[in-house]
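Omission of a single protein chain aside, the complex is shown with its protein chains in their original locations.
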Amino acid sequence: MDPVVLFFLLGVFAKLARSDLRLPEALYETLSIFLLLAIGLKGGIELAKVPLGSVAVQAFAVLAMGFLLPLPAFAILRGLGRLSRPDAASIAAHYGSVSVVTFAVATTFLSKREVAYETHMPLFVALLETPAIVTGILLARMGTLASVRWRAVAHEVLLGKTLVLLLGGLAIGAAVGPDGIEPIKPMFIDLFKGVLALFLLEMGLVAGGRVADLRRAGVFLIGFGVVVPLIFACIGAIVARLVGLSDGGTALLATMAASASYIAAPTAMRIAVPEANPALSIGVALGVTFPFNITLGIPLYLRLAEALRF
Amino acid sequence: MDPVVLFFLLGVFAKLARSDLRLPEALYETLSIFLLLAIGLKGGIELAKVPLGSVAVQAFAVLAMGFLLPLPAFAILRGLGRLSRPDAASIAAHYGSVSVVTFAVATTFLSKREVAYETHMPLFVALLETPAIVTGILLARMGTLASVRWRAVAHEVLLGKTLVLLLGGLAIGAAVGPDGIEPIKPMFIDLFKGVLALFLLEMGLVAGGRVADLRRAGVFLIGFGVVVPLIFACIGAIVARLVGLSDGGTALLATMAASASYIAAPTAMRIAVPEANPALSIGVALGVTFPFNITLGIPLYLRLAEALRF
Amino acid sequence: MDPVVLFFLLGVFAKLARSDLRLPEALYETLSIFLLLAIGLKGGIELAKVPLGSVAVQAFAVLAMGFLLPLPAFAILRGLGRLSRPDAASIAAHYGSVSVVTFAVATTFLSKREVAYETHMPLFVALLETPAIVTGILLARMGTLASVRWRAVAHEVLLGKTLVLLLGGLAIGAAVGPDGIEPIKPMFIDLFKGVLALFLLEMGLVAGGRVADLRRAGVFLIGFGVVVPLIFACIGAIVARLVGLSDGGTALLATMAASASYIAAPTAMRIAVPEANPALSIGVALGVTFPFNITLGIPLYLRLAEALRF
Amino acid sequence: MQTHARKLLVVICEAALEKMLIEDARRLGAAGYTIADVRGSGRGGTREGAWEADRSIEMKVICEAAVAERFAAHVMATYCEHYSVTMYLDDVSVLRPEKF
Amino acid sequence: MQTHARKLLVVICEAALEKMLIEDARRLGAAGYTIADVRGSGRGGTREGAWEADRSIEMKVICEAAVAERFAAHVMATYCEHYSVTMYLDDVSVLRPEKF
Partner (left out) sequence: MQTHARKLLVVICEAALEKMLIEDARRLGAAGYTIADVRGSGRGGTREGAWEADRSIEMKVICEAAVAERFAAHVMATYCEHYSVTMYLDDVSVLRPEKF
């Protein structure tokens, strides 16, 4: 197994065993800033080389997918799960959006397997971040749209640290290119996997702390947290193939679709839909889907991509 | 453009767009500790090789320059700007002192252009830090020198983190030499530019937050923040040539003269001359001069150095 | 001298000169988390290769040493030093346990001297951490064992960050092996000495702040802090030779025996034996023994190991 | 030394509310505020500040009784139902009444 | 706006006591607590929080007078002899009495 995943399991173990281990909050923030910038930079370096036309088509498809993904999730949560409208909408927003760290783990998985992928994939991470949140809010507020603090929410999402750092990194990478990045490579490229390992240790501690929430969430949500990623991965893979992505790119887009946001979405939904219970959405996203994806999901999504060639 | 400068611009953009992006305070402190140590170490490694006599002459000239630089700045601020004595003295102290990060950006600029420079230049950064602060306090307190809390100020400056880490790094570097530094090179040398990039992101956030101060400062101070660095760069370049520095060394000393302190000087002047308004000095130093120097100034100072050969 | 030791001296100097230099608490925590994981990982990589039988015998001997080391220390502290039972027991626990950073400095010393050592030594660091604390508590509480909050103490020690990270690192290293560790090597292996240097700067600041405690501790304890490590080093070296360790391994086990814990032991003893004065144990462990070991002790212990061949 | 009575209003809540509370405080007449990062536990479970959505802050506002009452009522009405919020009022004395 | 009188108990002490104090508070009837990291100085010397054994915390508990008294008495009896502990009580008003 990839060492970065073992770091995650170490964190989960430490938390469940009620160890004192606690990473300083400033370290958590630092690691996440680093990862976002580094992912952006890596994507940006290659972005300049790609023909704009083909990227535009792909980007449009990805955006559309982001807006639509919450709909089936919402239907399942309301129909089968009988959750309240705000809770269903909030969870649907989390699953329609994307987890940057799951994406990062998937890229390390692919490079270990020596599977090539389109290097501008981080752009799609940035594009997938927001649309599902918008759809989620619309679903929660049908009929009472006037009451949404749209400005606060838009600000939170569009100028939140995730998008600013991802897009900022992309822009800098595209501006300076592979040669220009050389002097900062020892930090942002060479250390990437080590930093990811440390961040996953912290994520393990956080996810371990969410296990208690799962009891409240109940069996339905736990199942949801495993099944919906599988469905979404298929959707992501199909979209990827339709816009002509390679095996690696298809596996990555499937992973993005299958992953659930735990940074941008929780903050935005907390402000936009306060009556949704965050313990539910975060509990299942971090306590079930995140561990599932980084251990079993990602290898599965690669197989899926390889099986789905047309 | 150098990627590190783009990180700065990203920070400024994020702040002006009122993004949530905020680097943890502990990260800011860590990065600045790292940079000071690393600059010191790099300078120290080579210090042992340089003949002591020639360095002593250069050092003396640099020290003298440090004591004298605030005088013309003070005259301009009082004469043209009609600022109060404490404000003029405080700003003069900031501009007479030196910005370590501007220096760091200049060294990465030179190494990218493959312009050689005297590797003991960090020693001069350390030497330039303090004298202007002394002159600034004298200018503020003419006639009422007894009221200065000299002990507190001396302690603040001489034992502040800037000098302790710069000189400490120099001493360690000189003591162990290039071979001894080898085991810690992956951290302090290889990561230098990446850390600088991250620090400049933070500096961008801080500088962006100072733009509001500029309105209070007015047009005069904004002009001051661009023109005086140019004048000081000339003075620095002339001093550099007089003591026989190379092109690169001349460009660096010009940069040091042109840069304004925003770490040592603000803290010291806050204690020594509390009636000076820190929004003015920090506003112009960080909001005007720092961005000007790292974008337009440094390339200009290299041209200046190349033009000024005698 | 090794640069990492010079960083320690710089920290001591800064503290004694009452400099403002202060590393953020989050940085201290981050560095110690990094070091523990990195030491564990390095040890774990090789652990898989070693025949289990020989390690088991060594481990058993090391464990026994850990349980017994506090006894002579306690006897000296009670008999010669006339310290109260709780104080003597607490100090004995500190000296019976082990300082991870002293161990790290010793490994950099050995690799600089190109002295080979058994790469599974970090396992013994983990094994030595706890037993002396148990013995120390027993010594303090003879007759009133019922009053010990054993559960709290056991939790504190066994699930404290030191053991979790050391053993976690060992397990991950053993699981993925040298190849698996490759992607995170630039961080956890290449940066090791640089991080150690920074951590020693912080340790210098902390140790410098403990000098005042030494006055309270008195001449006896200061002497104790130098003499007992020498005695313990001999014991450690003999044990090492008995279980067939190499020169390097012997020097390392001698160093471990000679070192005094300042992370696990203080926290555990504070909870288990609150009436012991922590200024005494920490004062002598950090103010005397730690500096002694990393400057003079370690080279001495290597000589000792080389002299003691049978 | 002449002192003047003021109210100290303390709001302990999820960090997500920080920006909105600052705006509200200004709008309702507070001349300033002070915020510290904290962790804690209450009805809404334990918040350890380990990551974004788990952070808590403590906001202090020194102001006239009328402002405190208005702000407290606004927080009660706007946030208390759906967010983790703890609030209390204290009587304090200040030296420079014009500041608060 | 109707307010209700409660006690605010503040305990400033070594960070080593955090876990035990939380347990004690719960057991003795407190419905919640808030903790902040602090540094300081007192009889037991200066604690700057530079490393593990040097950290201090400030714990706040809002509760009924009886609970405050019980908790304070327990802290006095259990920890004050051997640990650095500073404690004080304050009278505060809360809006939702059922919470505390």
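Note that the chains are named A, B, C, D and E in the order they appear, and that numbering of residues resets to 1 at the start of each chain.
FYI, a residue touches a chain if its C-beta (ideal position, glycine included) is under 8 Å from a C-beta of that chain, and two chains touch if they have at least 3 such contacts.
From a predicted model like this one, the values you see are computed outputs, not experimental measurements.
Undergrad: Relative to the complete complex, which of the depicted chains are touched by the chain excluded from display?
TA: Contacts of the omitted chain with visible chains: B, D, E.
Undergrad: In the complete assembly, which of B:A154, B:V211, B:I271 or B:L308 touches the absent chain?
TA: Of the listed residues, the one touching the omitted chain is B:I271.
Undergrad: List every residue of chain E that touches the chain not included in the displayed model.
TA: Answer for chain E: residues 12, 36-43, 56, 58, 69, 72-73, 76, 80, 86-90 touch the chain left out.
Undergrad: What is the set of chain D residues that contact the non-displayed chain in the whole complex?
TA: Residues touching the hidden chain, for chain D, are 1, 3, 6, 8, 22, 31-36, 62, 90-96, 99.
Undergrad: Could you list which residues of chain B touch the chain missing from the display?
TA: Output for chain B: 22-23, 25, 28, 152, 202, 205-206, 209, 262-263, 266-267, 270-271, 274-275, 278-279, 282.
Going forward, only the chains that are shown with their structure count from here on.
Undergrad: Can you list every chain that touches chain B and also touches chain C?
TA: Touches both chain B and chain C: A.
Undergrad: For the Cα fit of chain A against chain B, please give the angle of the superposing rotation, nearest 5 degrees.
TA: The superposition gives an angle of 120 degrees.
Undergrad: At what distance in angstrom does the C-alpha mean of chain D lie from that of chain B?
TA: Those two chain centres are 40 Å apart.
Undergrad: Distance-wise, how many Å sit between the C-alpha centres of chain C and chain E, to the nearest whole number?
TA: Result: the chain centres lie 34 Å from each other.
Undergrad: Name the residues of chain E that each touch 2 or more other chains.
TA: none
Undergrad: Chain B: which residues touch two or more other chains?
TA: Only 24-26, 186, 191 qualify.
Undergrad: Per the touch rule above, enumerate the chain pairs that touch, sorted by label.
TA: After working through each pair, the chains in contact turn out to be A-B, A-C, A-D, B-C, C-E, D-E.
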